[in-house]
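To start, I am sharing the structure in question, which I have written as structure tokens.
Every protein chain but one is kept in place in this view of the complex.
Our next item is chain A:
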Amino acid sequence: MTESGNIMGNSKSIKVKDVYEDNQELIDLKMVAGFNGLDREVRSSYINRPAFVLTGYTEHFPAYSLQVLGNREMNYLKKLKKKEREKAIDRLLSFSIPCIIITRGYQPFDYLKKECNRLDIPLFTAPGNTHNIQKTLHFYLEDKLAPEEIIHGTLVDVYGIGLLFTGVSGIGKSETALDLVARGHRLVADDVVRVKRRGNILIGEGVEPSEIFKHHMEIRGIGIVNIGFLYGIRALRLHKRVEVIVNLREWNAEVDYTRTGLETRLTNILGIDLPLVEIPLVPGKNIATLCELVAMNHILKEMGIDTAKILNSELIKLMKKQAKKITRLEEDQE
């Protein structure tokens, strides 16, 4: 599902060099050949085991993917006569693959090493079992290759619900977040939020280029403050699923704001529909209290309790009862 989606539609890529550096310690990767090919790119989070290609079937081969040679592939190649083995290896290397990882501590065949060096295809070994290595690399690539968008907004965890505040500059997104933090909620990122799609959910985080910027906020009239220093570790969160979009806007008498809450308005981010709540700002309204309400009401709805719907259906029942009574009374009068 998400895998094939990533193979087909993802335009993002990551260099083999980064995959190597970020996972070197984690899975004990050792580079054995193809040292000049570290600029090759991986374009899919799908990790392929090229057994089919080795045996001769080359259609539908995911050449964008990282190729892992495990127990099966290595033992199959070992069993082959030298010439056939070299032919199988040539078949695999005829594709422009990003790199090859040999698992379970198997040592590469000399021919494979030689050809990887000649073609600049990075070749690694790793001692762990194939499944774990595949899993580790898959999650790593899924994260690095996830479709993402940078959103001008503020992300706060309110009662465990990720509220992403949007609205024009100066409307009070940061101040609202500050209010929520003061009440015990947790700030994820202010002003600029990177939203990544992972499967069918969105994850939001800060985009600070360095740790020194994390969880800083600009409050108009005061300046730059550090939420971690001021409110402590409990006020911070590194990333959070984005669940509700809260759009803060100036009150406009011409707009019909939601009154009953029967219909959920949706907004689409990276192909995922999220509930959208529009809060008109009027002096005297406590936005933080309203935001806590938004979060709690969202939890309630997730639990299957939709207050507006329940009240409405009870009301309809009540009115039906009343309507019957009236008919009876009229009949009595005859």
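The criterion applied here is as follows: a residue touches a chain if its C-beta (ideal position, glycine included) is under 8 Å from a C-beta of that chain, and two chains touch if they have at least 3 such contacts; residues count from 1.
In the analysis below, contacts and distances are computed from a predicted model.
Hidden chain, UniProt protein name from the list "Phosphate transport system permease protein", "Sarcosine oxidase subunit gamma", "HPr family phosphocarrier protein" or "Protein arginine kinase activator": "HPr family phosphocarrier protein".
Taking the complete complex into account, residues 256, 259-260, 262, 308, 311-312, 315-316, 318-320, 322-323, 326-327 of chain A touch the chain not shown.
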